[in-house]
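I am attaching a structure below and will ask some questions about it afterwards.
One protein chain is absent from this view; the other protein chains keep their places.
Chain IDs A, B and C follow the sequence of writing; residue 1 opens each chain.
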Amino acid sequence: MKPGVGIFGFTGCAGCQLEILNLEDILLDLPSVVDIINFRMAKSENLDGPLDISFVEGSIMKYQVGELKKIRKNSKILVAIGSCACYGGVQYLQNFIEKPWKIVYNDKKMKYASPDTKSLSSYVKVDYSLPGCPIDKEEFVDFLKSVLLGRKPKMKSYPICVECKLRENDCLLEKGTICLGPVTVAGCNSKCPNNNYACEGCRGPVEEANISSQAELMKEKGIDPVDLIRRFRMFTSGAKEFQEAKA
Amino acid sequence: MNIDIHHVTRVEGHGNLVVDVKNKKIKVEFQINEGTRLFEAFLRNRRYDEVTHLASRICAICSMSHTMSSLKSIENAMGIMVSEQTEKLRELAILGEHIQSHALHMYCLSLPDYFGFDSIISMSNKYLDEAKNGLMIKKLGNEIAETVAGRAVHQISAVVNGFTKIPSKEQMNKVLRHLKELRPSVLKTVELFSSLDYPDFERKTEYIALKKDDEYALYDGNIASSDGWNADVREWEGYATEQIVEYSNAKQGIRNGHGYMTGPLARINLNFDRLSGSTKDTMKEYGIRFPSYNPFHSNVARSIEVLHCFDTAINIIENNSFKKEKNECRIKVGDGYGANEAPRGTLYYHYKIDRKGIVTYANILTPTAQNLRNLEEDVNLFLKKILDSSKEKIIHNLEMLVRAYDPCISCSVH
Amino acid sequence: MFRKIKKENIVKIVEKLMKDYDVVAPVRNEKRFVFEKIKNPEKIVLDYDSTILPPKKFLLPSPEIMIRFDNDKITIPENNKKTIFFGIHPCDMNAINLLDKVEYDEYKDDYYIKKRENSVFVCVDCTKANEYCFCESMGSDKPEGYDVLLTDIGDYYFVETGSRKGEELVENGFFENVDKNEKIERKKNCKRKMNIENFDKILKQKFDDKIWEQLGDKCLGCGSCSFVCPTCYCYSVKDIVDLSLKKGERRRVWDSCLLVDFAKVAGGHNFREKRSARVKQRMYHKELYFFEKYNYSACVGCGRCIRECPVGIDVTDVISKIRGD
Partner (left out) sequence: MENSYIPNSAVINEVRNLTYDTKLFKLQFKDKNIQKNFDYKPGQFVEIGVFGYGEAPISITSSPSTKDYFELCIKNMGNVTNKLHQMKKNDMVYVRGPYGNSFPFDEVKNKDILFVAGGIGLAPLRSLINEMLAHRNEFGKIQALYGARTPEDMIFTDELEEWSKRIKVLTTVDKGDFRWKGNVGVVGTLLTNIKAETENAVAFVCGPPIMIKFVIQDIVKLGFRDENIITTLERKMQCGIGKCGHCNIGGKYVCTDGPVFTYKQIKELPEALQ
């Protein structure tokens, strides 16, 4: 029996679902190994369950909690995909702004209004997390294969620098930029440094992230503490380690 | 009669189409219940060189357009003139995005309706060649974006005043080769989409798109309307306003109290004479004529745009060589405006930047938000036409109409 | 055998060699240098300071496919392509000699050995020591085990051969004869020093020194120090399958004792739980454990780990601190 898979999206840019659709080379082969039971972005006939694996994108607004709980109930394995689902995503930044609802909606009361956004794990048990803004599609496929093999998927426990060093990029820390590679979990093949752009930490903190040492280093390099803190608050400002980062 | 299409499928994001028919009076609400993200709030207090990567997260499918409009608006505010090479590369990147997004829409989201399937995957059982064609075109769109800007979804290397990395000659040649190899599939696409059996429905509305004198405007241009006016991007907020409606987390674009249309159909209706020569030849060959007032013909417009994008991209790569350039810039206080044609229509950014380079104000008009009112107006009229059909058929037809707009809901609720 | 070759002929000789060999040589990469399989010999830079990754990236590549499997069928990838390493520094050559100790030990590493034996090593004496290297202290400024050695003598490179392979290589028109007694001076140019006298005894005493805690607090756990080290050889094995789940490959990738999971076993026990223990492990393995096993220090003083460590953890500094210098 092929495992039943559901792909769901909540609050976000749909980039992680899109990355799945961007698997052009294998998209049409996927049905030979899984039954895609629910994928509203790509499919019009969808069932609620039962699901062996559900991949859930997006952060959760209060009025979406019920729907999320339903998915949880219907799924054996629930996987948070993308930094929105894992950490609240970029929209978590509204928490650092005064009166965001006033700025955007002029404080109007609205039917679906809910100025509050959280990660999946704030509401339900999450079995695995595939962070990234967006997810790395290769990592997604690796994950899927692991589950299909019955192999416990292993999250990477080393930072971006590992991938970056293997590509022999000129280290951006040396250039005096704030590269969060040393404290960010690997898995994207150091895409940003490969493009000569410092890691923005979109995948969230790595296990044992040594944030205080990096902050110390940045201070030595003359980085303005305000800039450093802002850097920690890009796509995973909901991550505890990044939020607590002090300059 | 009451129709509540809860969570319309095969569109990006969460929206319910709710229609209430009482005594021949039709009330239409496209309720966008996508979670609110409040970009215009949290982009404030961020530095000019951070906001673009944040802004691109408004939408994955058209992240490239958000990147470009955001950058243009910052550059406009700080008085930066980018190099010609940067313009060319950006244009190329935008072409890639249009190819990707249109292919995604046409083949994955729309075509299954016309072939009677629920998705590209089930469709591929019977129409494998078409499905593969579509995916290969889409893949190439992504390849262009990745080559030029570092990643297909949420670009990396496109920054204020240039790029952090310039694609190598080998990479460019590879893209060029793929464009040429795949062009015949695009011709097939035009043939296919111009021959589909579209619902018979017309409603003339105001069409708005960027316009340029000498070329089919995608990356740049003035804002122009089928009503005849033409304005600098700076003046846009004077022409159109956004309205907050209580049932929808997306605001709606309004002009003079009515909706207007932006997107592929609007562009072709306004600018078809500026399409590339070979594209025009192909249109002639297949007997495709514009303007059209049938929103379902957006699909035909998309297929034509893909061909135009292919030819323009080939032209850019063949006639330019790219080298490393400096992209430093100086912070300046200012108000900046930027717009470009996203796959779904005109995208507009307005930033205010203070003397420390911090953004103090952000206003973003996305194509889908602008189209929402017009979409409701179309649904209203279309429904009158098909009111005698079975409810099931009505629902299916309405969904198809919504899809014809290819709404990008996360864009609309940004 | 002694010869000399005009500098301008280097491009020509490489062009010629490229017909029969893959030529790997240093080229410029942004601000730094890297070893690359050469397509255009003009790009070769022989007066470089140091490359980011050492030549091990070709001899012990990461990833390296070890086995291909397809249901019950196993195949071993074959690569019999001959490679010339053109322009590697004495320190890197000595590092390869050290890798040999591991890979030719009781069990042989077939993948390494095949590549090793299909390779020719043309060393170039280092003229541009950067501020990080301390090869003289480690005695690895003297090249050993090369097939050909080039030394910059102005318009020419002075050429010495060290093996039969090397002699065959210089037997062609580009190489000119030299005076038998022409002697060349090797410039000593390391700025950094490390005192290795009795270091084994000292390290043994300092196992519980508080310096390791301090370094552990500083270390980012990025593993850069080991990835760039020409003698770090640790790896992990991973099986990768395609969607059929039946077909795939067994690969190895570089691993590092600085990474959290390096000594973690099934069930979660970590034999090196603390970062301080991991920083210490690398330094001890380089400077002491390897010595205990093979009688050589595993450090050739190339300075890459110092250069690459973002937080400035510096083996020469650590050793001098624990010596109390």
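The rule we apply is simple: contacts are C-beta pairs under 8 Å (C-beta built on N, C-alpha and C of every residue); 3 or more make two chains touch, one makes a residue touch a chain.
Predicted model, so just to flag it, every value in this text is computed and none were measured.
Peer 1: Can you list the shown chains that the absent chain is in touch with?
Peer 2: If we consider the entire complex, the absent chain touches A, C.
Peer 1: Among C:Phe2, C:Phe58, C:Phe174 or C:Tyr235, choose the residue that contacts the chain missing from this document, as touch is defined above.
Peer 2: Within the whole complex, the residue contacting the unshown chain is C:Tyr235.
Peer 1: Looking at C:Ile184, C:Leu243, C:Ala263 or C:Ile322, which residue reaches the missing chain?
Peer 2: Result: among the candidates, C:Ala263 touches the missing chain.
Peer 1: Which of these, C:Lys82, C:Arg250 or C:Lys321, touches the one chain of the complex that we don't see?
Peer 2: Only one of C:Lys82, C:Arg250 or C:Lys321 touches the chain omitted from view, namely C:Arg250.
Peer 1: For the chain not shown, which residue from C:Ile153, C:Val178, C:Ile211 or C:Ala277 touches it across the whole complex?
Peer 2: Hidden-chain contact among the options goes to C:Ala277.
Peer 1: Out of C:Ile10, C:Ile38, C:Ile52 or C:Val102, which is the one that touches the chain we can't see?
Peer 2: The single option touching the absent chain is C:Val102.
Peer 1: Against the chain that's been left off, what residues of chain C make contact? List them.
Peer 2: Contacting residues on chain C, toward the hidden partner: 66-67, 69, 72, 74, 76, 102-103, 105-111, 113, 207, 233-239, 241, 245-246, 248, 250, 252, 255, 257, 262-267, 269, 271-273, 277, 281, 284-285, 288-293.
Peer 1: At which residues does chain A meet the chain that is not included here?
Peer 2: 149-152
By our rule, only the chains that are shown with their structure count from here on.
Peer 1: If you average the C-alpha positions per chain, which one ends up nearest the average over all of them?
Peer 2: A
Peer 1: Could you give the separation in Å between the centres of chain A and chain B, each centre being the mean of its C-alpha atoms?
Peer 2: Centres of chain A and chain B (C-alpha means) sit 25 Å apart.
Peer 1: Averaging only over C-alpha atoms, locate the centres of chain B and chain C and give their separation in whole Å.
Peer 2: 51
Peer 1: Which residues belonging to chain B are in contact with no fewer than two other chains?
Peer 2: Residues of chain B never touch two or more of the other chains.
Peer 1: Touching two or more other chains, which residues of chain C qualify?
Peer 2: In chain C, no residue touches at least two other chains, as defined above.
Peer 1: Touching residues of chain B toward chain A in the complex: what are they?
Peer 2: Counting only chain B, the residues touching chain A are 7, 9-14, 31-42, 44-47, 50, 53-54, 57-61, 63, 104, 108-109, 112, 118-121, 124, 128, 131-132, 135-136, 138-139, 142, 150-154, 156-157, 159, 164-165, 244, 246-249, 399, 410.
Peer 1: Applying the document's contact rule, which stretches of chain A touch chain C when the two form their complex?
Peer 2: My answer: residues 26, 29-30, 32-33, 142, 145, 148-149, 157-159, 161-162, 165-166, 168, 170-171, 173, 181-183, 206-208, 210, 212-214, 216-217.
Peer 1: What does chain C use to touch chain A in their complex?
Peer 2: By the definition above, chain C touches chain A via 29-32, 34, 52-53, 62, 217-224, 227-228, 240-241, 243, 245, 254, 256, 259-261, 275, 308, 310-311.
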